[in-house]
Structures are given as structure tokens and as C-alpha cells.
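Here's the structure, in C-alpha cells; my notes come after.
Shown here: the complex without one of its protein chains, the others still in place.
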Amino acid sequence: MKAIYSLILVVALILIAMIGAGAMGMGALFGVIIPYVAVLVFIVGFVVRVVQWGKTPVPFRIPTTCGQARKSLPMFKDKWNRLDNPGTKLGVVGRMFFEVFLFRSLFRNTKVELHQGPHIAYSSSKWLWIFALIFHYTFLVIFLRHMRFFTEPVPEIFVTMDHMDSMFQILSPALYLSSVLILVALGYLLLRRLLVPTVRYISQPADYFPLFLIIGIVISGMLMRYIGAFKTDLMPVKELAMGLVQFSPTVPEGIGTTFFVHLFLVSVLLIYFPFSKLMHLGGVFLSPTRNLPNDSREKHHENPWNYPVKFHSYQSYEDENRAVMVESGLPVEKPLEEKAEEASGDETPDENAEKKE
Amino acid sequence: MVLDKSIKQNKVQILNLWLKKFTDTYPDESARFFKDNPGQFNNPVGYTFRVNMEKMFDELLQDNDHEKMRQYLDGIVRIRAVQGFDPATALGFMPLLRESIWEVCGREIEADKLHEQWLDLIYRMDRLTYLAFDIYMACREQLWKQRSEMFHHRTHKLLERAIAKNAAE
Partner (left out) sequence: MATPKPDVLYRNISHHPPELDWMDVPLEIKPGRYCYSADAASLEAVGMPNARSWNPTDEDWKLPANWKETFLEGMKDRLQRFRSFKVFMDICVRCGACADKCHFFIGSGDPKNMPVLRAELLRSVYRGEMTKAGQILGRMAGGRELNEKVLKEIWYYYYQCTECRRCSVYCPYGIDQAEITIIGRELLNLLGLQTEWIGKPVANCNRLGNHLGLPPHTFKDNIDFLCDDIEEATGIKPEPTFNKKGADILFITPSGDVFAEPGIFTCMGYLILFHYLQEEYGMDITWSTYASEGGNFGFFTSHEMMKKLNAKMYHEAERLGVKWILGGECGHMWRVLHQYMDTMNGPPEFLEVPVSPITGTRFDHAASTKMIHIVEFVADLIKHKKLPLDKSRNDHLKVTFHDSCNPSRGMGFLEEPRYVINNVCNHFYEMPEGTIKEQTFCCGAGSGLNPGENEELRMMGGLPRANAVKFVRDRKGVNTLANVCAIDRATLSASMEYWVPDVGVCGVHELLANALILPGEDRQTDLRGEPLPGKEDE
């Protein structure tokens, strides 16, 4: 049901764009105003979220250590795991690199299992790692590939990228490898949510919605490129894009409705981004279990809100127990005789008893 | 016996059905995890079930050795005994075997009039159910024993010594 709601929502968004930009001809709204708003919301929203997180203190140094500590006794030097249990800032940079670019923790899921019999089985989580990696990297490639619409002349790198992406020369215009791969990856991520009971159980509409939204974006993009009825003339599109980045927006004639659907879905994605789980893009850098070195016994870590807490002092302890301590031969700070006067003035068993949070 | 042979021939089908029915006593999410995750170490419940069910199945159609059966049953029952099921559900996997065999071979039993052999098989399976019940009770009793001894363990040295000390004085 959650998946269906999300799907309906995405379909509704498509209809809005079709009716608005297509039937009602509100090209300026869908081609200029909404994209501008979307980019603004995305940038401001993203920055605000990250700043909010950044401003929240890290009271304790709590890395999850996934290997032998770097700094321990010299004899374990060759077992030091600099990457999974970094002891220095440099090590943390390494750990974060593998985490952010190669999804190292997800990869850790891969586990060869012992079995009776000859075959070895891998847990399914390896697939999650592979498809997550494919999805994120193809998304990046597609994003960069689109830069050719926003630049004039188009820098060499984007042109090369475009060539490499379409190197197989299937179909005309040549099929982008990234488009195919991202659809496969999205399909896996979606089917996994729908079919694996544990994952279906934990999934929210907020998990399906971005999947359907991105699928919608990819498909609308591909329709414009490959399918006759939806094909869009690229010249006015580039004109519109260049106008947007040069802050002199125009809405040229001859842009098909499919393009507006595509653009509208992208705008929705941008607006949705800062308010959603997609913010893991920023959050992954700020996770205190990953981005801190494991050196908390070596170097003092300051907690900005550390406040004094009253504890049961040795003196109170001795005052309460002096007689038995003396009797059993435990050393005391004050001899036993003084206890009588002391005790009369200090009846509260625990000075902390009054302290409330 | 004809029936035994037929059951043996349908081993994979019966076992899969049995396992499915068995894991269906769990919520959907964990049922799939227990059933499909092959890991010996990251899915000890499913693994223990699978391995011991197969061994029981084979043993049932061979020697039906009491000690071996006890060992296989123990693996399964020991887990079921701590998972918060009422006794009937905890031990329901034994009738589920009967059910699975019936669903796979029932038509043949009716058609070939193998009722006597079927009855014989049911007796064998029933004995296993009683055995499972014994093991279940032993597990539960052990849990209660562990529970009641827990505090005792934690402090008995202390009490022992205090008593000894008092006696000495």
C-alpha cells in the first residue's frame, strides 16, 4: 500500500506537469519559476540541514572500531587496522573515503559462509552493495553528463564522458550505458523493498517515493531521447538551460511536454531532497561513529556542555562506614573518635539525593 | 515398505514443505529470514532447523534410532523452548511433518490403500512427538532452574563465607 501511495503521488506529479506545461501552456512556470525555486530550496535547505548538524556538539568520541587499534602495544604493529580503526585524522580521511566512495560498511556484509557440501554461498547483502554502488555512480555520471546543457562551449570532459557513456552505439541516438544501469539498479532497489519481507516491513512511503520519482525522471529522460512520439528538439532545451544559468531566462518555442515533465520531476526531487532521508548525502560525513579517530585515551576530547555532577565522595563514604572500616583494619582518613560529632551534623545519607535533573 | 519408498522419493518436496510450514509459525519477516538465509552462523535458528529436520527425516525412514532422534530433536526443541511459544505451538512442527507427508503422498496413500503403512508411520511419528515433549519439558525446567539459581550463583560464595565466619566466631 505504501508503495502504491507513492506511485500515485508520482503519477499525479507527472499529470500536473502535463496539464500545466502542456495543456495550459504555463511554460514559464514549469520552465523557469519552479526550477529556480527548486534549486534555491535545495541549496538553502541542504546548507541549513548540514549547518544544523554541524552546530550540534559531539560530546563524546565514539567511533565504532572495526579492527585492531592502531596505537596499542608495538608488538601488534603488523595487525594495526589503520582503515577500519583509524588512530589519526589522516586515517579518518582514509576511512571516510572508503565509506563514502566505496560503501565499505555495506561491503562488509559480504560474508562467505561455511556449508555442508562443497558450494559456498554469499549472503544477499553483497547485491545490495553492488546495486547501491551502481545506482549512486550512474546517478553521478548522468548528472555530470547533463552539464553539457548548461555550458557553452561544452568542456572537453563532458563531451568525453558523453562519448564513453554511449560507446556501444546501440540504437540511434546511441543508448547511454548509464541510463540502462541506473534503471537496473533502481529496479533492484525497488523490487528488494517489495519482495524481501524484512525490507518491505521496514519500508515507508518515504522510501518508495524517491525511488518512483527517480525512475520517473530517468524514464521521461529516455523517452525524450529514444521514442519518436516523445522526442524533443535539443536546441530550445539548451537555450532554456543556458538562459537559466545566465539568469536571463527565456522559454523558447518548440519544447515538448515530456521535457517539462522531466524538468518538473527533477524540481520536485530537488525540493524534496533537504527534507528527506536523501540528506544521507550530507549526513554520511558527519556520523560520529565513523569520522573520529580512536584516540580517546590518548588525547582529551572536550564536551562543550560538560557540567559538574555531584557524586558520592570518599568522605561521605567513610563517614557512613568508619566504624566497620576501622574494625576490619581498613585505613581511614579520620580516626573513629571524631565520628560522633561528625555524624550528628551530617545525617543525610547521600548528598546527591536532592539533585534532580 | 511401499510408503516409505514413496516418501523417500519425495524427500526434497516434503522437507521443503515441512520447513515452510514450520517457519510460517513466525512472523512473515523472520520466517523468510529463517527459511532462506543459508548462513550457518548468521542464521543459527534456520540452519539448525534445516539440518536437524533433514536428519530426522532420514532417520525416521531408516533405523529410527532413539538416541540419534533425541539429539536431532534436541537441536530444534531447545530453540523453540525459549522463543515464547506455548507448548502446543512450540512442538507443532512434529504434526507438521505428518501434514507435509500427507499433502505430498496422501493421494497415493488413498489410491494404493496404504492406510496400514500410513498408520504405522503415524505411530512412529507420534513416539517422536512424545520424545519432543520430554525434551521440551527438560529445557523449560532447565530454564527455571537457571533462573532460580541465578541469584544464588551470584552471591553464594558470599553467603557461604558469611556462614562459615559466623560459625567460627
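Note that the chains are named A and B in the order they appear, and that numbering of residues resets to 1 at the start of each chain.
What we mean here is this: a contact is a pair of C-beta atoms (placed from the backbone, for glycine too) under 8 Å apart; a residue touches a chain by one contact, two chains touch by 3 or more.
Note that the structure is predicted; figures quoted are calculated from it, not measured.
Asks: One chain is left out of this view; which of A:Asn85, A:Ser166, A:Ser179 or A:Ser220 touches it in the full complex?
Replies: Touching the chain that is not displayed is residue A:Asn85.
Asks: On chain B, where is the contact patch with the chain that was removed from view?
Replies: Residues in contact with the chain left out: 21, 24-31, 33-34, 37, 40-45, 47-48, 78-79, 82-85, 88-89, 92, 95-96, 98-99, 102-103, 106, 109, 115, 118-119, 139, 142-143, 146-147, 150-151, 153-158, 161-162, 165.
Asks: For chain A, which residues lie in contact with the unshown chain of the complex?
Replies: The missing chain touches chain A at positions 2, 5, 49, 52-53, 56-62, 64-73, 75-76, 79, 81, 84-85, 99, 103, 105-106, 108-109, 111-114, 125, 128, 132, 192, 196, 198-199, 201-207, 275, 277, 279-280, 283-284, 286-290, 294-303, 305-306, 309-314, 317-318, 320-321, 324-325, 327-331, 349-350, 352-357.
Throughout what follows, only the chains that are shown with their structure count from here on.
Asks: Suppose each chain is reduced to the average of its Cα coordinates; what separation in Å results between chain A and chain B?
Replies: The computed centroid separation for chain A versus chain B comes out at 44 Å.
Asks: Which positions of chain B touch chain A when the two form their complex?
Replies: For chain B paired with chain A, touching residues are 28-33, 37-42, 51.
Asks: Please output the residues of chain A touching chain B within their complex, sorted ascending.
Replies: 111, 113-116, 121, 123, 196-198, 200-201
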